[in-house]
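Just passing along the structure, written as structure tokens.
Note that this complex is displayed minus one protein chain, with the remaining chains in position.
Residue numbering begins at 1 within each chain, and the chains themselves are lettered A and B in the order written.
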Amino acid sequence: MTKTNQGYFFEDYRVGQVLDHATPRTLHDGDVAMYQSLYGPRFALQSSWDFASQLGFKNPPLDDLITFHTVFGKTVPDISLNAVANLGYGEGRFLSRVESGDTIRSTSEIIGLKQNSNGKTGIVWVRTKGYANGDRPVLDYVRWVMVRKRDADAPAPDPVVPELAPTVPAADLYVPEGLDWAAYDFTAAGEPHRWGDYQVGEIIDHVDGVTLTDPEHMMATRLWQNTAKVHFDVTARPDGNRLIYGGHIISMARALSFNGLGNAQLIAAINAGSHANPAMAGDTIRAWSEVLDKAETETPGVGALRLRLVATKGEAGALRGDDGKYLPDVLLDLDYWALIPT
Amino acid sequence: MTKTNQGYFFEDYRVGQVLDHATPRTLHDGDVAMYQSLYGPRFALQSSWDFASQLGFKNPPLDDLITFHTVFGKTVPDISLNAVANLGYGEGRFLSRVESGDTIRSTSEIIGLKQNSNGKTGIVWVRTKGYANGDRPVLDYVRWVMVRKRDADAPAPDPVVPELAPTVPAADLYVPEGLDWAAYDFTAAGEPHRWGDYQVGEIIDHVDGVTLTDPEHMMATRLWQNTAKVHFDVTARPDGNRLIYGGHIISMARALSFNGLGNAQLIAAINAGSHANPAMAGDTIRAWSEVLDKAETETPGVGALRLRLVATKGEAGALRGDDGKYLPDVLLDLDYWALIPT
Partner (left out) sequence: MTKTNQGYFFEDYRVGQVLDHATPRTLHDGDVAMYQSLYGPRFALQSSWDFASQLGFKNPPLDDLITFHTVFGKTVPDISLNAVANLGYGEGRFLSRVESGDTIRSTSEIIGLKQNSNGKTGIVWVRTKGYANGDRPVLDYVRWVMVRKRDADAPAPDPVVPELAPTVPAADLYVPEGLDWAAYDFTAAGEPHRWGDYQVGEIIDHVDGVTLTDPEHMMATRLWQNTAKVHFDVTARPDGNRLIYGGHIISMARALSFNGLGNAQLIAAINAGSHANPAMAGDTIRAWSEVLDKAETETPGVGALRLRLVATKGEAGALRGDDGKYLPDVLLDLDYWALIPT
């Protein structure tokens, strides 16, 4: 028994502790095809090697969310195996683009701890960094999770709550070197609207819906070597349902957002994110976006849109009730920066 | 709302109009593996790079239906997002073989329009061309679909009904350059029968059955970036079922046809095709073939069989009832030319 990893509990963490996560993973074209099958993305930059080449990429970039899920997945055995809830994301920046053949690893530092008043759980803040092929940074983000205590009598740590920036400043967005959108082909991209066409406050309903199934989210979750048992084992929850990995909803909503945001080719930053309610097989996902902000970048032709991407399991509608809480049909509220031709 | 593509309606089309479809797509080995998982093909030419090399292919060809689905998928947002039914295919020719790494795009020309007598829908004929890596033609075919009108009061266009050849003449079949079947290994191919062994009028029951599931057809359909919502969203149809993309049935039937037609390695042409009835998860697909014609080609050792491939959801049996209509269990009636060693 002792050889099996049961995961860490709240009292096992210390502020400043660094965890080198296991299982480096080489990503390749096979992962790209799986991702295509699972979500159906149509962003031309990841779909066509020719399109990528025309825009200054030596090798085609993988979807940014492949990077995100891979880096995230490595943290699960050390961070969230005993998590009750994944509470939020912040300060996420993509620092270079991952290509087929890159080997990804990740590390996390514990940057905050706060025991809950019930004494049974606590909140753990971690800053996770993903690297390609050794030491090339690819992603840096914070997430916080509620983690069970092994022993309710274990003493509470001194509370440390990190101050997180509400958004990544536009000046800090990483634009890939050599990116040149002068030759951008809007017909091939399938969307006429460019940076200048979007207005702050504008809402875009992405129209389409997808009804979720269990085999698909399990195949996705395994692709990222995410081992949280609630995603796989129907006996792990009282309701007998598998809980769908929140990243599955992010990817599905992002793919749906092509319809209206087809030129938002790259994700530059994740400002904030919440999985507002759990998703299960049978739910039909829809998505809408709100333009929260706009910014220019130092790279000519490349603009940034700050977008709120909301996934719901009903029709597009309000986000929060009168009590300020997310409505029950809201699954995801993700605030991110995308790069788009000006 | 206005940034979202709602698709074209019948009155939006004009004869002679050319549509450059969006989302070029680079196909690669990952797509081959997905195709293998979804259909289980056993044709040796696509299964083994060694086998392909022995027959004169510098690089292994992808399954011809991967090409077909990819070219077709690109047309959906422009042609069939508001389609009521996919009525038929004709004059389809494969013009070169697609390899791993090829980037596929497609264009369509509207070649016919005819409003239906109910005034609410009309038939649109399109000739679609697929290209690899810019301008290398890979596929050319006609399909016709019934499309909704946005406004029933929009005036009917002058009817133009294109005359389509009932079959592609054998003399027009494209045989890949350098194809050399002198070293063809019938043991490795798994099937002793060659061109001379098949008789016109012969029926081959492909014996095996496969019960369809929703996750599989959705994963297939997304692989081709086909966005028709009836395939994904259970709320899109009154019966609460997802409608299975017709191409899923074509690929499943073609894979089943290995058992009896294992040497029919390449599809050279699609003479005609109808999706006779809708398919849903839970249906068990079976297939049978009829040899409709035989022809020689200009390439020594390479013969052509014209085959009718029928997929049913019951046992193999009759195709049409006394009224001349397809029987309810018939899902697919596909007339194609295959290349097979003589």
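In the analysis below, contacts are C-beta pairs under 8 Å (C-beta built on N, C-alpha and C of every residue); 3 or more make two chains touch, one makes a residue touch a chain.
These figures come from a predicted structure and were not determined experimentally.
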| item | value |
| --- | --- |
| Residue in contact with the excluded chain [from A:17, A:116, A:227 or A:284] | A:227 |
| Touching residue (missing chain; options A:103, A:116 or A:284) | A:103 |
| Footprint left on subunit A by the chain that the document does not show | 1, 3-6, 20, 22-26, 28-31, 33-34, 77, 101, 103, 105, 133-134, 213-215, 218-223, 225, 227, 229, 232-236, 242 |
| Absent-chain interface as seen on subunit B, which is shown | 28-34, 36-40, 42, 44, 47-51, 60, 187-191, 193, 197, 203-211, 213-216, 259-262, 284 |
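Assume only the chains that are shown with their structure count from here on.
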| item | value |
| --- | --- |
| Rounded Å distance between subunit A and subunit B, as computed from the means of their C-alpha atoms | 36 |
